[in-house]
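Heads up, this is only part of the complex; the chains shown haven't been moved.
The chains carry the letters A, B, C and D, assigned in the order they are written, with residues numbered from 1 in each.
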Amino acid sequence: MFSVTVRDHMMIAHSFRGDVFGPAQRLHGATYVVDATFRRADLDADHIVVDIGRATEVLHEVLAGLNYRNLDDEPALAGINTSTEALARVVADRLADRVHAGDLGEGAHQLEGLVVTLHESHVAWASYERPL
Amino acid sequence: MFSVTVRDHMMIAHSFRGDVFGPAQRLHGATYVVDATFRRADLDADHIVVDIGRATEVLHEVLAGLNYRNLDDEPALAGINTSTEALARVVADRLADRVHAGDLGEGAHQLEGLVVTLHESHVAWASYERPL
Amino acid sequence: MFSVTVRDHMMIAHSFRGDVFGPAQRLHGATYVVDATFRRADLDADHIVVDIGRATEVLHEVLAGLNYRNLDDEPALAGINTSTEALARVVADRLADRVHAGDLGEGAHQLEGLVVTLHESHVAWASYERPL
Amino acid sequence: MFSVTVRDHMMIAHSFRGDVFGPAQRLHGATYVVDATFRRADLDADHIVVDIGRATEVLHEVLAGLNYRNLDDEPALAGINTSTEALARVVADRLADRVHAGDLGEGAHQLEGLVVTLHESHVAWASYERPL
């Protein structure tokens, strides 16, 4: 099994609902350093997993839809706590939509899976893994 | 599949038995930077994998049982070489006991697996992965 | 010259005023991984720069005064753009006050300088250096 | 499941064939920071996954066969694009040959799998995973 990972980041504000979150119920924020991993069993005709340039661009575009925003005001995220793990799924699902739409090239239809990891600090991170 | 990871560290002395260990048969020591990863298929009602505050506290408490010690003198570790990989299992098993005891909250009973990684330097690390 | 550095982090929301900031004029947020460096020419009687335990606690307390907050609402920060470099000075000045108040121990009065670095992402960080 | 990982690096020149590579079709180069992960279900009689000293040496020897070279001139790599992911397989396969030849010791015959990750920069890396 092969994989390729590209890294980018986003900077957002948000707050959480629920006693479990303690002081994080207040409006605060985070830098998420985001790793997107693309997996497939075999390389394509160019001997790559995915066009790393396109993968970098598509990840950047997906993050641009969340970056420099207060996630509490985003209609698409209404009703969920935008925990690091929940946001990892949001990013992964949006990347999957882009793969299915052909935005990573025709070869990317052979991708089998996707992992998105969001690092919220040097001591905590979360991942979501899904098939494609 | 979702996961959340928290990081802490411990600083211990120990020695190894066996020619394979070369100079590490002498009493020496290590800082282990410890990553504990908690996995589950779905998020809980708060949209999280685990209460990250509690996870951080429980990891710290588990490491406190080993930290600032000469592991050669620990009765619980008698008869084993406290290699990085063997210690990863010790930490993982103690974390699993704490999960089962309810110390990470009721929701943590839905956790499915645990990975513990101990980094012994910038060029070597070891992991142990187990179900919960 | 000797130095000791300890690391912690904080997660805040804020916005910037000024065209130079582009989309960062919107309410967003950041995780700041914060390194506080203490400097002195000679070690103290215990052969240390500073009690690293106390330094860690005092840094944590100083960051707690900013952590999990919307900095736009903090009276103490009114009228300034809380850029990474401006916040580095805020943290450094508050640490200096704590040193002068004796909160890092009597030996800490021999400290000669302080550097605070805030990492806003894996690709950008800022520092403020001052004498003590 | 246990794993042990060791890290080393190599510095090579190469070029790519195919429009997908854009400016990387020109002769350029890369530092690959290489992580080799060895996996097995149980520890051996010394309570280790593999002799970490031997693993480090064998990884270094495998990388020495590629290091400080223009990969475009390597007969063993003729006809392939030496993408990060393709090189991860080359390194993994050569490590597997060394394991099978007994160069990591007799106990290493119980190793079950191998993962090789090549980091080409702080924002991109690729892996190849295979059984042993």
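Basically, a contact is a pair of C-beta atoms (placed from the backbone, for glycine too) under 8 Å apart; a residue touches a chain by one contact, two chains touch by 3 or more.
Remember, it's a predicted structure, so these values are computed and weren't measured experimentally.
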item: Per this structure file, total copies of the shared sequence (4 shown); value: 6
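The definition used in the following text is that only the chains that are shown with their structure count from here on.
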item: Centroid-based (C-alpha) most distant chain relative to chain D; value: C
item: Listed chain pair A-C or A-B that repeats interface B-D [over half of contact pairs the same by residue number]; value: A-B
item: Chain copies touching (chain A, chain B) - same or different residues, decided at half shared; value: different
item: Between chain A and chain D, centroid-to-centroid distance (C-alpha), Å; value: 27
item: In chain C, residues with contacts to at least two other chains; value: 122-123
item: Chain B - residues contacting chain D, complex; value: 16, 18, 20-22, 80-86, 88-89, 122-130
item: Contact footprint of chain B on chain D as seen in their complex; value: 1-8, 43, 46-49, 51-53, 56, 105
item: Chain A partner contacts - residues on chain C that touch it in the complex; value: 7, 9, 11-14, 23-24, 26-33, 67-70, 120-123
